[in-house]
Every structure is written in C-alpha cells, then in structure tokens.
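Not every chain of the complex is shown here; the ones you see sit where they belong.
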Amino acid sequence: MIKVAVVGASGYTGVELLRILVNHPEVEICCVTSRQHEGLPISEVFPSLHGFCDLVCEVLDVASIAARVDVVFTALPHKSAMEVVPGFLAAGCKVIDLSADYRLKDQAVYEHWYQAHSSPELFAEAVYGLPELYRDQLTDARLIANPGCYPTSIILALAPLLKAGLIDPGSLIVDSKSGTSGAGRGVKQGTLYCEVNEGFKAYGIASHRHTPEIEQELANLTEEDISLSFTPHLLPINRGILSTCYAGLMQKKTTAELLELYYDFYADEVFVRVMPGNDLPNVAFVRGTNFCDVGLVSDQKTGRVIVVSAIDNLVKGAAGQAVQNMNVACGFAENQGLKIVPIFP
Amino acid sequence: MIKVAVVGASGYTGVELLRILVNHPEVEICCVTSRQHEGLPISEVFPSLHGFCDLVCEVLDVASIAARVDVVFTALPHKSAMEVVPGFLAAGCKVIDLSADYRLKDQAVYEHWYQAHSSPELFAEAVYGLPELYRDQLTDARLIANPGCYPTSIILALAPLLKAGLIDPGSLIVDSKSGTSGAGRGVKQGTLYCEVNEGFKAYGIASHRHTPEIEQELANLTEEDISLSFTPHLLPINRGILSTCYAGLMQKKTTAELLELYYDFYADEVFVRVMPGNDLPNVAFVRGTNFCDVGLVSDQKTGRVIVVSAIDNLVKGAAGQAVQNMNVACGFAENQGLKIVPIFP
Amino acid sequence: MIKVAVVGASGYTGVELLRILVNHPEVEICCVTSRQHEGLPISEVFPSLHGFCDLVCEVLDVASIAARVDVVFTALPHKSAMEVVPGFLAAGCKVIDLSADYRLKDQAVYEHWYQAHSSPELFAEAVYGLPELYRDQLTDARLIANPGCYPTSIILALAPLLKAGLIDPGSLIVDSKSGTSGAGRGVKQGTLYCEVNEGFKAYGIASHRHTPEIEQELANLTEEDISLSFTPHLLPINRGILSTCYAGLMQKKTTAELLELYYDFYADEVFVRVMPGNDLPNVAFVRGTNFCDVGLVSDQKTGRVIVVSAIDNLVKGAAGQAVQNMNVACGFAENQGLKIVPIFP
C-alpha cells in the first residue's frame, strides 16, 4: 500500500487519475491539489466522484505534500511542472509527471518548442514512461516522464515496423485525430460545445509540439533521424485518439505477414491489442481503458503500409499510462487497477 | 462462485451485462447466446470485449444451458422471454429476466399493453427487482423481474414523497428523456445516426408501455391508485435517463426539509446519491455506473415539488440492476462487481 | 431597401442575423459592431460569412451608427441594451432589441428578476415582438422587444388553448429543453464541449428569468393570472428548443378536436406548422428556419392535454423572429428573407 498525491486534480487528467486510483488496491490517495478550487471537496468539482473521493482540494505545497506521500502525480501544464518536480524528488518522492517537461532528452529541442528549462540536469535521469519500450528502466525510476497522448498512439503503432527495419523512415506521415478532452478543461472559445460539435478541422499542421517527442522516440527505434509529417485534428467526441500512419515498405510484405510481426512484438503486452485479420480499431472500443488497439493494411498497389491505432487519450494517453508506470515502478502487477472493460456504447 | 449464462448477449443490454460480469469476483460466465451470431466469438460481435470474454455465441437451448449454470440473465425482447423463462426455472436455475414479461402483477393489464401471456401463474412468484424497495423478497427469489429503465428512474425519484404521503397522487407528471441505447441495437431507420443526432423529440405520449409498470409500483407506495402523465423523449446521447417529476405538495415544505426526507429514506442505500443543496443530477455524472442521482426543488410559488433523477439506462436501468439483484439473491455484497466510478467526461 | 446595423454581431445571435440578412432582398447591412473584435472583418470572426459579409467590426457609437441606418438590431446582453436603445430611438432609428430589457411591462417585475432599469418610460411603447399575437401593433412600432427563445416556444404552444378557455391556467407545467447555442458564445466552463456532450441536466428550476415573461404573455391570453412551473434543460445539440407543455383540460376534447382548434388558430400563419394526426415535432425538422412546429395529444386517462412545440432557438427564438418583426414593421412580406427550408439531416 502506497500513499499518493494528485497535483493538479481539477483538470480532465486529474479526475481520470482519481477515477482509476480510487479502485486501485495498493493505493491510498492522500492529497489532491487545485489552486482554483482550494477548500472545496474534489467531489463537488466533479460530482462523478461523490462517495469515491471526497478529499478537500489543497493548494500546492511541496514540503507538506512530500511529507505525506510516496508517489506524486503531477498533472500540471508544462512549465508549472518543472517548478515543483525537483522539490518532490529532493524530498524523496517518486514523481510521475504528466506534463511535457521531462519527455525530451535534448535541452535545445525542448527550449525551441517550449521555453527555458530550469532543471535540465534531470533529463538524463527521467525515464520516458512507455512501459512497452522502457519497462526495464522504469523499474527503478524516480522520475517518470509520462508520454504525450499523440506520441503514445503513434509510437506503439510504428515500433514493430521501425524496429524490424521494414519501412523507410523518410516516408512517415501520420494523420491523427483527437477527442476534445485533449484540449483540457480550461475555458477557451475554441472548445465551446457549439464550436466543436458538428465540426471537424486540422490544427497545428507541421508545428504541433508533440512532433519532436514523436521524432525522438521513433529515432530511438531505428538508426536514423526521423522527420515526419504529423497532422493533428480535433474530433467532436469526448475521448479517443485515432492515428492513421503511412509508411513506404522497403520489402514487399502482405498484411498477414505484417500482422504476424505485430503479434510477436506485442505478444507479452497486456495493453496492446493487435486486431485480427482485416479488423480495424475504433476509438469506441477502447473507451475508458488503457488499451491501444492496432490494425494495419499492406497496400500492394502503392507499396505502403497503413497502420491505424486507437487509444483513449485520457487513459493510455495520460492517466492510465501513469498508473501503469506507477505499477511498474512500485513492483505491482502491471495491470493492477487497470482491468477496466471498455464501455460500449 | 456461481456459473451464469447471458441469454440474448448481442444487444446493448447483453454487452453491458458482460462488461460488468467479467470483473465480478463471484461469477463465472459459462454461456452467451445469440441466434444471429451463432458460432462467432462474442468479442467479434463487440470488439470492446477482446481479451475479457471470448466465448462463442450459442443458440438458445434451455436444457443444455440449464445443465451448466446456476443463474440465467434473459436479455430478450418481451414475449421471447416468456418462452424460455419457465423452462429455466423448472430446470432449477435462478432467472433474472430483463424483459417486461414478469414485471406486471395483473394479467389483464399485461395483455392490454403487450400480448397474451403464456405463464401468468409465475406473476405471483416473480419479485420486482428494485432492491431499494423489495430487498427482503429478493433474498430468496427464483424469478426476478428486472425493472424497466424509465420506471427505475421514476420510482426512486418519487418513493420518499409518496411513502410519506406528502404529494397528491393525482397531480403526478413525469417528463423523461432517454439516451438512444434504450432503443436497442436492432436496425431501425429511427435510430440511425443522422436521424437522432442534432434532433430531439417526444414519443409515445400517453401511450408508452412503461406507464402501467410505473403506476403499479407507485400505487404500492401509497394507498391510492395512480394515474400519471408520462412523456418519454429521445436524447442524442448514448446512455442516460433524466426524469423530471412534478407533483403538488399537500403540505408546505422547503427544499431543505424535503432533502432531509430523502437523505433519511436512502441513508443505507449504496446506489442512490441524493444531491447536496441546490445541486441537480446530470446523466454525465452517473455514466457507466449503477447510481441513481436525485435532486429536488420545492417551488413555493406553485406549491409543487420538482424531483429530478439521473441513471445510466444500461446500468441501473438494466444490466447493473440485474447484477445488483443477483448479488442480493445469491447473498453477495450488494455492490460486488458494481464499484464502478462514473466515467467523466 | 433599408439600411440596417447589427449591434453585438460577434455572438451566435449576431452571426445568425447576418446569415439571414445578407440574403434579404430589401436590406443592406451597413454596420456590424463588436468591441472584442474591433477592426477585424466579421468574416474572420465567423469564416462561414466569407464572401457574404466582410464588413469590419466597429465599436458601438450610437450617433455614428444612427446617422447611417434605418433599423438597428441590438443583439446585446440585457442591461447593455438599455444603455443604447434610447439613443437609437431618439436619433430616429427603429430598434429591434433582442435582449430582455423591454419585454416586461411591469418595472417592478423587471427589477426583481434583472436589475434597475434606466428607461422604464419605454415599456409602454415597446411592442412584444410575437407577430402571431401582436401583428397589428408591430406595424407602426419604433421599439420592438424581441421575445425570449423559451417564451416563443411556449406561448405559441399554448395560445390557442388559453384563448379558447379550454385549460385550467393553474395547472400549467412546461418542461423545456434547449440546445447549447442558447447559452451564448461567451466562454464558460459549463458550455465547454466535454461538459455538455453526452450529458443532460435541468437548470434554473423554478427560478429561470424567462418565467415572468412567459407568465405575462400567457396571462394576456386569458383573464387570469398565470403561475406556471417552468423547467429548462440543456440539450447536447447546437440548435433547437422543444417544449413539452402539460395542462388540465376543463372540458373533454379529443386530440382531433384540439388539432382542429390549432389549425384554425394558425390558419393564416406562415411560420407555425401544426403537425398532422399523431405526428409530433422534432427540433431536427425546423433547423435553420423560422418555423414553430406544434403537435399535441389529448390524454383521456388523465384529462390532460400535452402540447409539444419545436423551434430553432437562434431563428424563431431570436434572429429569424427579429427579421420577421422587421418585415412587419417595415411593410415587407412577412416571410421575406425567411423562406428557408429546414436543413435535414
């Protein structure tokens, strides 16, 4: 049994962490923070939590929190995270950071896409929290950089092909579509109901901040630099990311042969479901869960493979993966607290 | 540990039963039936179930199934249910019937609203499966008539007031709104995406088949016959029923006084959450769970009380309540397998 | 050909006024105002308008605008409207005010529900802009108080019954459901996509500000005071209001008899469509148009009539009705610019 804090609990990632953690048999939630809702029970901020978690929101005080917990989930915006993470580490807590602040390994790249970083000395220690690729390093990690939602969906879709050297790294094009919860709970005109509903658009073409994170991790899987085209879109649904990935095959391979490769690659993974035959993923079938569903088609006509992956951006793309990382880092069964069946419809 | 069958597994109620039962620690699912999908794994019918339940759909054979299981959930349309329920009972199974076939106590009323009934002799034995009102009788029940979705939301909303004799039974008006999963998975033009999305309508005004069920159960709570106005509407959401109930108060009572009555009435109920203060239920905050959230306002100007309740029609309105009934009837903790946190957003 | 200004053009009512007015053969749009977007073409605020209206947003200057136009549509929040309406009138403009500021006839009632009023002397002159009831007075009106969206849907639903003295005014209960555009384009957490989508709730029970407006207008149709129960709900759709109205019949009348009454009452109305037979309105079938569709059922069992009406809250509930009022007040054909076919699906 460990004690945890959820720092930044009033966003969608925060409430999702709580939804999962309240039923985790090895976890006691001891603290939730929210500047905006200080003094209010978190179950008034999110009536869904009534009876499950009625803790009162605190302001964020590193020393006070560190004295009470073993593991801290920081669900803060980038920049805010780096202001508190070193303090929690110094006080002896494990930190699972859901912001972008410790995901990139190259300070210059971080500072080009975000802003100046105040603790780049932690980059080397931070483990990129994708257990399917970094399980060994996560076992002893003090600081886990929880991956971005888009990167998770894309890296898992492409890892087997890149690792096997089957695709041309220069040919990668990824067209992703995300549900609106990915834009957070902050009030913005662009995420008002009437602006999103019955609409669909691309945004941040060739300029989205997840691009260097995706490129860093894909490059780690091969021996070449990666420069991909990445286009995110905004879907009128609450949850879910579907990534459609295009790559030129360097050898002729059938769909069946490529699926075989995926079955092997993910044979021991409890959270990656490779779709049988010609089935393709649908975000509806992973809703509320930590699964990444993957399907693919080898197109003989164009010599390309098209890989499609689906995740719930708030679970495998954020809170669920954070709990999976905690499980690995704390020695619990990897799917502890995460045996959730997708809710359909 | 008991063995169960889900008969009629390919509808939305069927998949919801499976979603809940696969994680129930006292249950082994031994059989799923679907005429349409005979021979197909249920996880191909519902890819959400991959890895959780990969049983192959059988055709419905009472003798064969009864030999293998202790409890049968019949998730069939009315009329189809009555064709198999007596056989399962005769073979020694407990039956939890999710159809309308055993909910009404008066054969003439049943046959007026539905059609001829082939086993009315079971009406006396069948227990109406609303544990909040009939827990004692459910303990030994062989045949449980799982309530309708609208009735569940309405009876729980009005029970405290009727029991306390505070409202005029002749004044009852209930305006209910249901998500589209309530219409089932059968293909009909009226439930196509483009017909429902961005639309909203009433249907079955003064003629919906749940009316006699609601009236029967409300009458049981008071000493008078009940004749209510009930208007269902179709909501463009997947899940959820919100019922807005209007009743004339026979004594002046403040909102606070009436809330007190509700807190007392439901003090020991784990699945009814009375909203604090002026909060009102939202179907979004019960999604995926067995909760019934209730809020109310006493309107001094008109002398009426307005009670609002929210449930997930597939859970407390169907599959979840069925499992709750099974828990009571089999002596398990009432919330076993149902400690689900609402998924929001 | 008249010259018009749309004051407060950057809200949903503003863009809807422009959508209708740009195709109105008798209208030239000369001015749009928006403090927030001063200097920006309105077609950058609303890309839907590209090529139709590329006027640059001005700040609101009464004198400058009054010098250029004949008719002013004020699409401002209440209180902001009263600050400019008297000036426009004094400068010789006709004003069609879409706020609540001139709808109520009783200053005390206004000030109880809203705040102090700075020009109550205009109450007597302001004509309530529901042409189906006040067409004669609108012909010469200088100041038209465009009705609220809920009141429009409710008054048109109940007028024939109240006028005919067929229902008990003390029995009125109205359960209304509105699309989210009714909450405006201002940024609020409550109207974020993820807060509204897949949700449904009541709000403002027994306390919504449209209540006195509805009661005032219904009382005008009968000889008694009206005190109704009015419950609004928030629908996860962009546009549309459906009102379900319950009233006790004072004489036995069949559905067919009551429909006959409605056909007669609305025989000459181009924007009220009484549904044939047992058909009931659906907001989907009035989308984008100035129609109010009405259907009803007489329930012999309870002695009540249930009337259902559907409008598009941004058209018959706001911008369309404002243009209809302009047409009447300026002597144009009443449906000029409003011969819009509903967009389905």
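By letter and in written order, the chains are A, B and C; residue numbering begins at 1 in each of them.
Please note the rule applied: a residue touches a chain if its C-beta (ideal position, glycine included) is under 8 Å from a C-beta of that chain, and two chains touch if they have at least 3 such contacts.
Just so we're clear, the structure is a prediction, and the values are computed from it rather than from any experiment.
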item: With 3 chains placed, the number the full structure-file assembly comprises; value: 4
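Everything that follows uses one rule, which is that only the chains that are shown with their structure count from here on.
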item: Computed distance of Cα centres, chain C from chain A, in Å; value: 46
item: Distance from the mean Cα position of chain C to that of chain B, given in whole angstrom; value: 39
item: For chain B, residues that touch 2 or more chains besides their own; value: 198, 238-239, 282, 284, 287, 345
item: Residues on chain B engaged by chain A in the complex (per definition of touch); value: 12, 15, 18-19, 22-23, 44, 46-52, 181, 198, 238-239, 273, 275-276, 279, 282, 284-288, 293, 339, 341-345
item: Touch list for chain C against partner chain A, complex; value: 12, 180-181, 185, 187-189, 191-198, 236-238
item: Of chain C, residues touching chain B in the complex; value: 173, 175, 177, 194-195, 197-203, 205-206, 227-229, 231, 233, 235-240, 242, 244, 246, 280-284, 287, 297, 299, 301-302, 304, 306, 308, 310, 345
